[in-house]
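Written below as structure tokens is the structure these notes are about.
One chain of protein is taken out of this complex; the other chains stay put.
In this document, chain identifiers A, B and C correspond to the written order of the chains, with residue numbering beginning at 1 in each.
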Amino acid sequence: MVNNLSKENSLINQFISEIRDSKVQKDNMRFRKNLERLGEIFAYEISKKLDYETTEVVTPLGTASVPVLKAYPVLGVILRAGLPFHQGLLNFFDKSENAFISSYRRYHKDGNFEVHIDYVSKPAIENRTLILIDPMLATGLSMGLTYKHLVAEEKPAHTHLVALIASLEGINYIKRNFSNSEITIWVGAIDDELTAQAYIVPGLGDAGDLAFGGKI
Amino acid sequence: MVNNLSKENSLINQFISEIRDSKVQKDNMRFRKNLERLGEIFAYEISKKLDYETTEVVTPLGTASVPVLKAYPVLGVILRAGLPFHQGLLNFFDKSENAFISSYRRYHKDGNFEVHIDYVSKPAIENRTLILIDPMLATGLSMGLTYKHLVAEEKPAHTHLVALIASLEGINYIKRNFSNSEITIWVGAIDDELTAQAYIVPGLGDAGDLAFGGKI
Amino acid sequence: MVNNLSKENSLINQFISEIRDSKVQKDNMRFRKNLERLGEIFAYEISKKLDYETTEVVTPLGTASVPVLKAYPVLGVILRAGLPFHQGLLNFFDKSENAFISSYRRYHKDGNFEVHIDYVSKPAIENRTLILIDPMLATGLSMGLTYKHLVAEEKPAHTHLVALIASLEGINYIKRNFSNSEITIWVGAIDDELTAQAYIVPGLGDAGDLAFGGKI
Partner (left out) sequence: MVNNLSKENSLINQFISEIRDSKVQKDNMRFRKNLERLGEIFAYEISKKLDYETTEVVTPLGTASVPVLKAYPVLGVILRAGLPFHQGLLNFFDKSENAFISSYRRYHKDGNFEVHIDYVSKPAIENRTLILIDPMLATGLSMGLTYKHLVAEEKPAHTHLVALIASLEGINYIKRNFSNSEITIWVGAIDDELTAQAYIVPGLGDAGDLAFGGKI
């Protein structure tokens, strides 16, 4: 299932317009802040699908019955571009455990590439809800591979894939390879095009570079 | 119209359980942070009701059509208890202009009280959207009077009253005195009882004291 | 005693250059963020003058002797311009109690003005350390009057007056009227001039308007 949160107009669109805008992007702090605010909103929207249980809370004046989260989801973030977006989700899911994964594209001379994983740090995920975070879902290969790597030995109860901007192709790749009962996709926008180098168009450019500076 | 955001389970309930809990309240920083996070969520939910216009944004790789806010709402905050909640709304409506109002209850020996306004700082609000913020809607007298004071000479296009926790009585007071076309109410919880001193039960105690310390 | 924190080069000067700059000021969120960051630095520098006591802390691996604050200072903020600056101090002194005071200038036709106080909310301050916060120290009249109002019935152990940008005249006014043992002044910059309307030159303009929008 795909949840496109920008279908209904809200501040999501305002923030996405700012992170797309090459003039506004010059302010790296605002770029990171927008990713963080969007991460908070995604956390909130996803939280509507989680399980709650009612608990009794003693206030200074009485007792209240309030639903609270049965369990915090595990947050998994793809380095480095995912960090500010993850920060937003962690601001809201402040008691969550976290996985960090780095994967990168190794390009061949012909422009093709393979996705490699080099760094993984993760908590137990067996039978827990997993939220896997990457700002961009381009071909879907990187997200798909990272996901498979994480669940190779443990099966989460359910996984939410979160991408701020996705290509149609990337979404179709995930849909073809994973079932609805296994994975829910959450995006802030769906763009039509993908360049030969697997960049989303119009997209926003390189989210990692815009948040943290270029790399050599 | 009344929007009770806790009807559907979400992180709103998790955060409200924490701000109600007299044990968790001992950490003032977390208390303020919870009000701030709730303010962000309220900003996001209210933003779904605002007007947008599509604009063309130039990204590093192309041009995107994105809806953006036609106009930022004016945020009005009742001092001092409303400040952390307002901070959350301002985090999301970062280009908004802001009104600050202080009103207080002057108690008589018999326990009755009148509401007085002593400090007002406000931008133009004629024909703009106004969001008026107070963590607690108890009798509704204070919110109602503040609102009337703000709109005495200028009429906003529409006003959203935001209260984290409201009493049934307070909501009914607003509904009796103002029309749906004029005011929309947004709350995070509706409590049944109101003490003789106009405290909401179970409520959360004194939001101002919990955020900023007692006053003499 | 006057502590001018910009005498030694540091990020203070970087942040002050941004809040002075009329081009950078167009981003209200960055303007508020800079005031907040400066508030954190002022909190840290003032904290070097406070009293500490050594306590034993149990870590997961042993016991550590660490000095902790004997008591948190009371933070007093002048509305509304002082709020983002105060937020920075509160971020660091997160267990402090807080006073809120509004004072305003009532102008006469001849350009002269008197300072009035209309809103005060304050905790006990007798024998405690007070930090009184206003972004601008222009004539010193407003800060001086607010201070006198706060200490009319209770005497703090010591007061730190904090202003981001001060005029020479304002500093001299405070020095003439209060002793070093009573008040320490902390500033981020000292500007030479004061206009006839009591605006600091070059200053930064109206801090309240830049943080929160104009008022009518």
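Note that a residue touches a chain if its C-beta (ideal position, glycine included) is under 8 Å from a C-beta of that chain, and two chains touch if they have at least 3 such contacts.
Predicted, not measured: the structure shown is a model, and the values here were computed from it.
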Missing-chain contacts mapped onto subunit C: 6, 8-14, 16-17, 20-23, 25, 37, 40-41, 43-44, 47-48, 50, 52, 55, 57-64, 66-69, 91-93, 189, 191, 193, 195, 199-206
Interface residues of subunit B (partner: the chain not displayed): 27, 29-30, 33
Residues belonging to subunit A that touch the chain removed from view: 28-29, 79-80, 83, 87, 94-98, 100, 102, 118-119, 121-124, 208, 212-216
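Following the convention adopted for this analysis, only the chains that are shown with their structure count from here on.
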Chain with minimal offset from the mean of all protein Cα atoms: B
Centre distance in Å when subunit A and subunit C are each reduced to the mean of their C-alpha atoms: 40
Overlap residues in subunit B, where contacts from two or more other chains coincide: none
